[in-house]
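Please find one structure pasted underneath; my questions will follow.
A single protein chain has been removed from this complex, and every other one stays in its place.
And now, chain A:
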Amino acid sequence: MQAKKRFLLLWFIAFFVLVMCLLKTNRNSDDFLHLAYQIDDVEDLPSFMDDWQQNVEVGRPPAFKIYETRHQMLFHSSYRKTNKNCRMETCFDSSHCDKDFKVFVYPLSELENNGLINSIRSVLYQKMLDIIVESRYYTDEYTKACVFVVAIDTLDRDPLSPDYVRNIPMKIQRLRHWNGGRNHIIFNLYSGSWPDYNEDDLGFYTGDAILAKASMSVTNMRPGFDISFPLFHKKHPERGGEPGYVRSNTYPITKKYKLAFKGKRYVLGIGSETRNSIFHLHNGNDTIVVTTCKHGKNWKDAQDERCDVDNSLYEKYDYASLLKNSTFCLVPRGRRLGSYRFLEALQAGCIPVLLSNNWALPFDEVIDWNKAVIWADERLLFQVPEVIHSISDTKLFALRQQSQILWEQYFNTIEKIVFTTFEIIKERLPKLQSRDGVVWNTSPGALVSQHSYTEYFNFNMPFNYHLLGKKPSSNFTVVIFSQHNSINTALYRLIRNIVASKYLTQIIINLCADNGGKSGYQKIAGIQILISSGNGCSRFEPLPFIKTEAVLSLDDDVVLTTDEIDFAFHIWQSFPDRIVGFPARSHYWDNSKDSWLYTSKWTNEYSIILTGAAFYHQYYNTLYTRWLSPLLIKTVEQSHNCEDILMNFLVSHVTRRPPIKVSQRKHYKEQVSNGMPKSPWNDPDHFMQRQTCLNTFVALFGYMPLLQSSVRFDPILFKDPVSNFRKKYKQIELVTN
């Protein structure tokens, strides 16, 4: 018995030792691996900055400011396609860009004088030039210009194409301000030709000019100099533009197909490696990849045994419906790296899966494309299904939303594409740069975020408060727009009500009537009020005196109670990007008249808040004055009317949201009695004019940006059967319509 016990014990011990031995050797082998990199006295090791004569080193000399004068290249020297060494610091003269970023377009007359009238521009290029000329960037004085745009169509540089313009080298040399291409932008959609589709081959020497070019490769671009340009159709709209297809943001994304592609298959030549193998991904089930070799005149010469099978399958699927019904869209390279389908997929909210190694995506200098596309590798084609299945539903949800944001912000019109190109160049100039990646990659984007270091605002933009964890300011400035020279009793009463608000910072009276351009403080109703005049009757002038983010814009004959003001301000703080105000108007489409109509009738919906009594972010003053197309401003100036409609257009265009109406109040002016002079608001001509404005604005914006809302904001206990005593905004209860 005892022996057995002892024996057991011994065996146990032996076993224990054995196990420990095994464990030990295991650990040893582990140690052994790391031992190869082990050093015992790590602390005694020298630093990489030691043992080295640093103090005798002398810094580099400053770079030259004066650019070497480029000797004019002869046009036969097109063996060098571009000046590969160009960078902004060496090939771009920013001295004319200090204050403002202006673009000079070579006038047509100059070409005519040189006998170059025969160079016909494509419709597309003409559209681009027109857009620039009508924009705020344009200047007709070349001395003020920062950037030059040539009037010679350089979009299509494929000699086999009908739009190919000949003799460009000669034409370029005759440009008066060419200067080796310095500060010029060359727009290009296609370069090179069959068979090698050489990216650099534009058929002329572009020298120091910045290339805004489609289908560039990352490694071939001059970093920080060239701009990767999107490839878009000839019929791309100039303004307005189509919205993205995603109008209902469902979660999770459940589409019929996971991955889709319908397009050409290249049997041979550049790009064929990818295009000739993607059909392997097709499974007829959730992955539809159909190709055809039926393209070009002589397709039959090169057809292979797959062509017949391909073509029959190809006919079965419709491209547009694939776009709409697929979660991912394959975007393989064509002969060139870029393809139309990239933007098509983006618009459709079909997440692009890129098979185009080394392609510089459009505007990739500023856009974080990882937020909207999936990169696959041409070399790892067969990993594509695995890659796209690894994307989580939440990521997919984000990708699709971002695709829509990017499409609408930068790509859906020619105007946006051209302006984005300019903004990128502007961003590179030390004195004008200001917008970080957050602005570029979130809604509403950089095109509507105009500011720079030199005139850096002391406030936040109305967007992205939530993302940045900031809050809109807790007080406001009142700007009373007055057409009269005298201060009447109505104004006195109004000021008294305003002053009672505890959120008020300052009252400014923006005097339209010219009283000799005198500005200064004046004491009205017991408060110092700043009278600002000489602004040429521009209601939305970004006055430097406005120090708060919120502006309460008022007409001088408005009737408003303190409670209404405070309550509206409270709502504005929750929606700082919108116009929040009292009197609402609406617009609708009249089929019989084939035009937009404006109405001040009581309706169940509204789309305009009159700025005679409304809160908005002061940044919109800046946008209104400095960003809106000059043609729009001109319309307002000529009619002495409609500035409030234009402001509503602007804000709805930027935010893609309707304004907000507060409480019941509809009449916000003193009721006109018979003896009083006629208010312009009751004038039918005035009304007709507003109708005309509405339609002019739509034409100039290219679409109708106004959005309808059918909600109104009231205080929580508004008209509730509780004692008025318990209500915070008592005065609002008493306002009747």
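Here is the rule we use: contacts are C-beta pairs under 8 Å (C-beta built on N, C-alpha and C of every residue); 3 or more make two chains touch, one makes a residue touch a chain; residues count from 1.
The definition used in the following text is that contacts and distances are computed from a predicted model.
A.B. asks: What does the UniProt entry say the missing chain is called, choosing from "Exostosin-2", "Adenylyltransferase and sulfurtransferase uba4", "Protein-vacuolar targeting-related protein" or "Peroxin-5"?
C.D. replies: Options "Exostosin-2", "Adenylyltransferase and sulfurtransferase uba4", "Protein-vacuolar targeting-related protein" or "Peroxin-5" considered; the missing chain's recorded name is "Exostosin-2".
A.B. asks: Write down which of A:Arg176, A:Lys256, A:Arg379 or A:His667 is the residue touching the left-out chain.
C.D. replies: A:Arg379
A.B. asks: Touching the absent chain in the whole complex: find that residue among A:Arg174, A:Arg239 or A:Arg657.
C.D. replies: From the options A:Arg174, A:Arg239 or A:Arg657, the contact with the absent chain belongs to A:Arg657.
A.B. asks: Out of A:Pro169, A:Gly224, A:Gly240 or A:Gly702, which touches the unshown chain?
C.D. replies: With A:Pro169, A:Gly224, A:Gly240 or A:Gly702 as choices, the missing chain is touched by A:Gly224.
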